[in-house]
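If you scroll down you'll find the structure; I have some questions about it.
A single protein chain has been omitted; all remaining protein chains appear in their positions.
Letters A and B name the chains as they come in the text, with residue numbers starting at 1 for each one.
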Amino acid sequence: MLKGKDIVSISDLSEREMQRIFSVARDMIPIAEGKEKSELLRGSILATLFFEPSTRTRLSFESAMHRLGGSVIGFSNPASTSLSKGETLADTIRTVNSYSDVIVVRHPLEGAARLAAEFAENPVINAGDGAGQHPTQTLLDIFTMLQEFGHVDGLKISLIGDLRYGRTVHSLAVALSYLGADVHLISPRTLKMPKHVIREMHHEPEIHERIDDVLRDSDVFYVTRIQKERFPDPAEYAKVANSYTITRKMTEEMKKEAIIMHPLPRVTEIEPEVDYTPRARYFKQAFYGVPVRMAILALVLGAIE
Amino acid sequence: MLKGKDIVSISDLSEREMQRIFSVARDMIPIAEGKEKSELLRGSILATLFFEPSTRTRLSFESAMHRLGGSVIGFSNPASTSLSKGETLADTIRTVNSYSDVIVVRHPLEGAARLAAEFAENPVINAGDGAGQHPTQTLLDIFTMLQEFGHVDGLKISLIGDLRYGRTVHSLAVALSYLGADVHLISPRTLKMPKHVIREMHHEPEIHERIDDVLRDSDVFYVTRIQKERFPDPAEYAKVANSYTITRKMTEEMKKEAIIMHPLPRVTEIEPEVDYTPRARYFKQAFYGVPVRMAILALVLGAIE
Partner (left out) sequence: MLKGKDIVSISDLSEREMQRIFSVARDMIPIAEGKEKSELLRGSILATLFFEPSTRTRLSFESAMHRLGGSVIGFSNPASTSLSKGETLADTIRTVNSYSDVIVVRHPLEGAARLAAEFAENPVINAGDGAGQHPTQTLLDIFTMLQEFGHVDGLKISLIGDLRYGRTVHSLAVALSYLGADVHLISPRTLKMPKHVIREMHHEPEIHERIDDVLRDSDVFYVTRIQKERFPDPAEYAKVANSYTITRKMTEEMKKEAIIMHPLPRVTEIEPEVDYTPRARYFKQAFYGVPVRMAILALVLGAIE
C-alpha cells in the first residue's frame, strides 16, 4: 500500500501505513542482524544524496539496501558533484532519478526534500532537511518503543534537552501524542519546544524545566543533544549542559522498566557509565534504523505489499 | 569484438563497433529502467577513479555496473587517496588494475586517460580528460538521436553555445559529420569551434552566430553550457548568455519533430519552462547514459560478443 510513495514528512503516513512499516520491520530483524539472507531488492538501486554530513542515517540506509540484496549509488560530499557547477537541485534529482529506483536525500534547506519529491518520478525519502523533517528517525524511535513495551499509548515519555532546534523531536512529539502517549517536555527555558509544535499535538503536553520532575515515573527518557553553538555565552551553555546530563546515579532512581533513548550522536548529555546500565537503549535504537529502513525501502519499491 | 578494448577517444571506435554498442544498448534499456534483472557482470568489479568532480558520469557508470549485477570500487575525491602522498598516476592505475576488471577514469589533464590505458592491463574507459575527450558522452548523444529519429544521416543538427571550450562538442561534431549529418555551428564569435576540429570533420559545417538562423529547420538543437569564467568582462557574458538561451517561445517556432538536447549540467542556457515542452529531451538523454554504458561495460569485459 506504500508502493511509489514519497516519505517527506511523518504526516505523509497514515497510522495504518505506519503500522504496516512496523510490522514489516519486525520481520526484517533477523535479516538486518545478518542471520538470514534476502534477495528481495536484487537489481534495484538506491541513490543516497547527502548534501550534509551524516554517518548514521546514510550508512544505515545503505546497510538496509545491501541486506536486501540491492545496490547503492550516491554521494556524501556535495563538493565532488556537479552542484559545484551551479546545477539546480531539481536537475540533479531528475538525472539521478533516471539512474536509480528510489532516492534518499538529506539537505541543509527546509523544503528541499519536498522539492526533490516533486521532480523525481521514483519515491523520495527525506533523510533530514534543515530544521524540517526526518521521518525515518521518528519511525525508528517509535519502533524502538514498540519493541520494548509492545505499545506506545499510555507510556509516559519524557523528551529532554534541546526541544527548540532538535529537528527529530518535533515530529516525534506530534506523532507520539496521536498514538496516545503521555508526552512530557523537559528543557531549559531558552530551548523550549516551539508553540507551533505544541499546537499540532493531540494532547497538551506537560512542561518541565528539571529532569528531576519526571525521573521517577517516566517509561522513556528521550534525550537530545544540546549544541554549544546555540549559546552566545559559554557559561550559560556549561550550566545547561550540566543540568541536562543523564548520570549513572540518576538511572538508579528510574523505574525498573524505564529506558533511555537518544537519536545520536551524543556529546555530553549521557554519561558514558550509563551505557552499561540496563536502562541504555540508544545503540539498540540505532540498530533498529536498519530494519525500519529495510521495511520502508521494500514497501515503497513495491517488493512487499 | 570489443573485448579488452580501451575507449579513450571516440576515434578508437570503428563505425561497426559503434553500431554494435548501440545495438547492445538498445537491448539494455529495460534493464536500465529496472524492469528486468540481469546478472551478466556478477562478480566483476568496476573501478571509478574520479580525479575531478562529476555527478552524472560517475553515478551513471555505477548504475550501469550495478544493473548488470557487478560491483564498484573507487574514489570521487582525490584528496582522500594516496595521490596526496605523491604517487604517480601510472602507479595508482597499475595498483587499481589488480583490484578490478575495468577502469573508468576522469582526470583534469588531457592525455591522462591514454596514459592510464597504457599502464592498465584491463580496459580503460575515458570519462573526460581535461580539454580532451569524453567518448561515452559522444556515444550517448548519438544514441539519443538514433532512438528519436532512427538514423543520424540527413538530420540537421545545430550545435549551440560554447563550441570552443565545450569538451563534448568537439568529438560529437566530428562523429556526426562522418555519420552523414548536416552539422551547423552556432556560437558567439569568442567561443567558435576551433579550426582544427572543423578540419577533422567529413563535411564543411555551416557556421552561424544567431540561433534564429537555424531555429525553424533544425532537427536537433544540441545546447551547451556557456561558462561565466570564460569571459573577462561580466557585461559581455550577460549579453552572450542571453542571446544563446533557448526560451519556451522559441520552441514554438521549431519543427514539430525537433528535439533539444544538452549534456548537462545546464545553468541558464535553457529556460526551465522548456522542460515541459515536447521538445525537451535532455533528461531522457541523461538516462540513455545508463544503457550505453551498460553496453560498453558488457562488451569490453567480454560478457557479450
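Definition applied: a contact is a pair of C-beta atoms (placed from the backbone, for glycine too) under 8 Å apart; a residue touches a chain by one contact, two chains touch by 3 or more.
Since this is a predicted model, take the numbers as computed values, not measurements.
Enquirer: Of the listed residues B:74, B:205, B:263 or B:289, which contacts the missing chain in the full complex?
Expert: Touches the omitted chain: B:74.
Enquirer: Which of A:38, A:147 or A:277 touches the chain that is not shown?
Expert: A:38
Enquirer: What is the set of chain A residues that contact the non-displayed chain in the whole complex?
Expert: Against the missing chain, chain A presents residues 34, 37-38, 50, 53-56, 59-60, 62-63, 66-67, 69, 76-77, 225, 264-267, 272, 283-284, 286-287, 290.
Enquirer: Residue by residue, what part of chain B touches the chain that was omitted?
Expert: These residues touch the chain not displayed: 42-45, 47, 71, 73-75, 77, 79-87, 90-92, 94-96, 98-101.
Following the convention adopted for this analysis, only the chains that are shown with their structure count from here on.
Enquirer: Express in whole angstrom the distance between the two chain centres, defined as the mean CA positions of chain A and chain B.
Expert: 39
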